[in-house]
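Of the protein chains in this complex, all but one are displayed in their positions.
All chains are identified by letter, namely A, B and C, in their written order; residue positions are counted from 1 within each chain.
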Amino acid sequence: MNEATPTLPNFRSDNVAPVSPEILRAIAEANCGPAAAYGDDDYSKLLNARFSELFETEVTVFPVSTGTAANALSLASCVRPYGAIYCHEEAHIHTAEGGAAEAFTGGAKLVAMSGRNFRIEPPSLREALGRAAWGVRNRSQPDAVSITQASEYGTIYPLAEIAEIGAIAHDRNLALHMDGARFANALARLGCSPADMTWRAGVDILSFGATKNGAMSADAIVVFDQDLVEPLSYRLRRAGQTFSKMRFAAAQLLAYVEDRLYLRLAAKANAIATRLGAGLATLPDVRLVAPVEANLVFVNLPALAIDRLAANGLQFARRGQEVIRFVARFDSTEQEADEVIALVHRAISGS
Amino acid sequence: MNEATPTLPNFRSDNVAPVSPEILRAIAEANCGPAAAYGDDDYSKLLNARFSELFETEVTVFPVSTGTAANALSLASCVRPYGAIYCHEEAHIHTAEGGAAEAFTGGAKLVAMSGRNFRIEPPSLREALGRAAWGVRNRSQPDAVSITQASEYGTIYPLAEIAEIGAIAHDRNLALHMDGARFANALARLGCSPADMTWRAGVDILSFGATKNGAMSADAIVVFDQDLVEPLSYRLRRAGQTFSKMRFAAAQLLAYVEDRLYLRLAAKANAIATRLGAGLATLPDVRLVAPVEANLVFVNLPALAIDRLAANGLQFARRGQEVIRFVARFDSTEQEADEVIALVHRAISGS
Amino acid sequence: MNEATPTLPNFRSDNVAPVSPEILRAIAEANCGPAAAYGDDDYSKLLNARFSELFETEVTVFPVSTGTAANALSLASCVRPYGAIYCHEEAHIHTAEGGAAEAFTGGAKLVAMSGRNFRIEPPSLREALGRAAWGVRNRSQPDAVSITQASEYGTIYPLAEIAEIGAIAHDRNLALHMDGARFANALARLGCSPADMTWRAGVDILSFGATKNGAMSADAIVVFDQDLVEPLSYRLRRAGQTFSKMRFAAAQLLAYVEDRLYLRLAAKANAIATRLGAGLATLPDVRLVAPVEANLVFVNLPALAIDRLAANGLQFARRGQEVIRFVARFDSTEQEADEVIALVHRAISGS
Partner (left out) sequence: MNEATPTLPNFRSDNVAPVSPEILRAIAEANCGPAAAYGDDDYSKLLNARFSELFETEVTVFPVSTGTAANALSLASCVRPYGAIYCHEEAHIHTAEGGAAEAFTGGAKLVAMSGRNFRIEPPSLREALGRAAWGVRNRSQPDAVSITQASEYGTIYPLAEIAEIGAIAHDRNLALHMDGARFANALARLGCSPADMTWRAGVDILSFGATKNGAMSADAIVVFDQDLVEPLSYRLRRAGQTFSKMRFAAAQLLAYVEDRLYLRLAAKANAIATRLGAGLATLPDVRLVAPVEANLVFVNLPALAIDRLAANGLQFARRGQEVIRFVARFDSTEQEADEVIALVHRAISGS
């Protein structure tokens, strides 16, 4: 059985991507006879070692089934039921996870902040925390800051900005969580080390996305603050997130970072997005909603043109009357990007 | 990288099993280009159709990452926060899921009942519900009965018993949940249809296990009572259980039931367990703790003999001072069973 | 033991008020020998009858210990864990109840809206609900609208506005909750019937405040939608909100509405607030933040003047650098209001 081959390029989401061949091969290789369950197998044990090496510090890695699970359980490990989580108003945890963070924390509050280019701005955060009603019993108490790297609009926090946010958070004894659903895309763009973009900048716990970038079913929580490990391990189990055949998730994640595969896949997606964004930006009546820094392209164009594109069967995500999103993947091609540019041009021209 | 080849047979758990080749192949086949996310792909759509055919009624299937997720979310869909769930005192939901049912229901209560052969006995259930403080505001109100088929000890409810439990539950407006972590093993043993063992006997919602019996990471909730579908779909998403690349879970489940694969795999495991149980039962000082009806063998034997077996490196699960569990899998062999029998014999003899 | 007699008037909050003599007397009268517990006594039984008469429809009344309990449990009775509650961004449930609504609903989301004079505006509500992602599984689903009458700033919804909000809510199958912590103050101002301000305008469930206006420890939930009664009764019990000696709470509420006491007390407080607001408004550098429609007076005045007032020992609540709140009570006096006006005048003059 096959998906009907789409006649038009599919830039709807990175969730529509297939699995990269390297990762599929790793799954098959892990399938050799019996292996201990629930993470006691050799692959799973290697996972912590390999990621500790990758991140240049001791980390604990917990594979989970989705980014929502990664985010909500990460936050539940460092936020009290009467705590508050500071995030951007467009953060996925706030807008698109069905209240998962509220549910797993036992009713914590998300404090949504505005911020240019869909990023929390350090001065706003400092001010918001300054205004918080510390110690006042009828106010949810600030416990964590959550940033998304790359953001939901494909913008990227510079390292200095993460570090500044980390410093603000830690000054107040808040944990810093990074939603890295598109971690590799950000890292590929910045060209820095995983350590630089995370714990060295103050990140305590990371939702490490792999599924959008070539894995099959393997996101993970990477814990830098080892105090969070034990409580998290219990929370994961009772959340139904501790896989019996853990080796297959571990094998995916090992292959994902092996020989920098994740960066190569992400760089490919980023490059296509850059090409697409640049091409679209030259068209009349088209305006980029955010700078293209990762694999996402948000453009503003006339509603009528959007209607035409949709009628044509082009796969994209509409995010408003006049806003659409294109997502490039590791398996996208330059030709597809060029085809989209041409289609948009035609839709605008009304031809 | 390979698991070290064990020199002795591994009968520790069905969770140590590899993936059956048919299912691994199905995963690879599903990996062809982009496909819609979150269950809108062709595989996922086929899943409901195929399982509806299999169960001879309209069902909705939700793949989930673990049996714990299947159980806890199934129960959360039909139990109020102030509700109670009646189950056997050895039920997995009560003893080995870290409070998942309590967590996802918002604090419902498990009422654990004793019962011969690790099954709820209909008269006990009737009596327990008769004694329940219906309508009394400071008592958790009976909302569901949960039975495990096959049970944690490998015993199996006859169809008539399920039907009687179903009738008792429905008389009181309770939902009947079946924990089918070893659904195929029970079905293979009974030789009846999936419909007979579930909705025709009153089951409203089923945790359909596949991972223990050859899948990689695909258990599922099968919903017979369609009123439960919508609330469950929201609960799954916020539980982080709605996979973006759903096609790979759907492909596993489709392959699992294709051409009765699941029954063939389970029948194999059952046969090995039967052979193992029969062989062990003939040994001096060995007593079966429960009849061997599925792929589990529980035996009582002297503590010293158990210590010797463990020291030898035989893989099994100790369940008490003098009780151990062996689990046969689809990839277990008769030779391995015979080897275990010989090892136990030797351990008892003290040689 | 006595509180030290304050030398300056206390306009800090209506929570500092004593109990009205009529209510204290009713408590004493209820203290005659044994009486059935948990609401089976004569006082409690009379409560539903008396309030049904008062509201001109069948209502069920549940006394609770605080307004926070009334709000959070009211909302929990009509909002799913994956539901959303629309409220004003200054609503007490959002800003000052420590996440109680999130906790008791099992993690629902508050959607905070701006709106002139601290009230939800019907067009904004209509638009917000129009924009809601109905049926989208990763979005909390609109379940309730909560309005505060009188609002946290003492402004009052006209009946037509409540009715419009009620119609918008019901069109979408949302419940309408009214936080009536200052219900009597609003009612006294509008001069309408309790029925007109609630169920006739679409209110399904009401947090009926009495403690701020002369009761000792008796707020209540008044349920108009009888479908909400049973689930709520269980939730209250497990929340520790079902009093064993319910007669004393019932007696307070009965006395509170007897012979329109609650309206007389509220009218008194409103009149003092009006006098105070009018007097302050004539002062230089003083600006009313909101029209004075109930017993609350919010004024903007120079930070330095506020500092001086605080240094003097005047009891008020500071709500920002240049904003303070005065609250009049049933036991406030015109002389006290005049004294405050004089003090503010002096503080501004810097003398």
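As a convention for this text, a contact is a pair of C-beta atoms (placed from the backbone, for glycine too) under 8 Å apart; a residue touches a chain by one contact, two chains touch by 3 or more.
In this text the structure is predicted, and so the values were computed from the model without any measurement.
*Asks:* Name every displayed chain that the left-out chain is in contact with.
*Replies:* Output: missing chain touches A, B, C.
*Asks:* Using the definition of touch stated at the top, determine which of A:R12, A:R50, A:R238 or A:R308 touches the missing chain.
*Replies:* A:R238
*Asks:* Pick out which of B:A17, B:A108, B:L125 or B:A267 touches the chain that's been left out of the picture.
*Replies:* In the full complex, the listed residue that touches the missing chain is B:A108.
*Asks:* Looking at C:G240, C:P291 or C:G320, which residue reaches the missing chain?
*Replies:* C:G240
*Asks:* What is the set of subunit B residues that contact the non-displayed chain in the whole complex?
*Replies:* 68, 81-82, 95-99, 102-109, 137-140
*Asks:* Can you name the residues of subunit A that touch the chain not displayed here?
*Replies:* Contacting residues on subunit A, toward the hidden partner: 38, 80-82, 106-107, 137-138, 141, 231, 233-238, 242.
*Asks:* Can you name the residues of subunit C that touch the chain not displayed here?
*Replies:* The list for subunit C reads 1-6, 10, 12-13, 15-19, 24, 27-29, 31-38, 41-43, 46, 64-70, 72-73, 97-100, 103, 211-212, 216-217, 234, 237-245, 248-249, 315, 329, 331.
Here is the rule we use: only the chains that are shown with their structure count from here on.
*Asks:* Find me the chain with the mean Cα position closest to the mean of all the protein Cα atoms on display.
*Replies:* That would be chain A.
*Asks:* Could you put a whole-Å number on the gap between the CA centroids of subunit A and subunit B?
*Replies:* 33
*Asks:* What's the distance between the Cα centroids of subunit A and subunit C, rounded to whole Å?
*Replies:* Here the centre of subunit C sits 42 Å away from the centre of subunit A.
*Asks:* Where does subunit C touch two or more other chains at once, residue-wise?
*Replies:* 81-82, 106-107, 137-138
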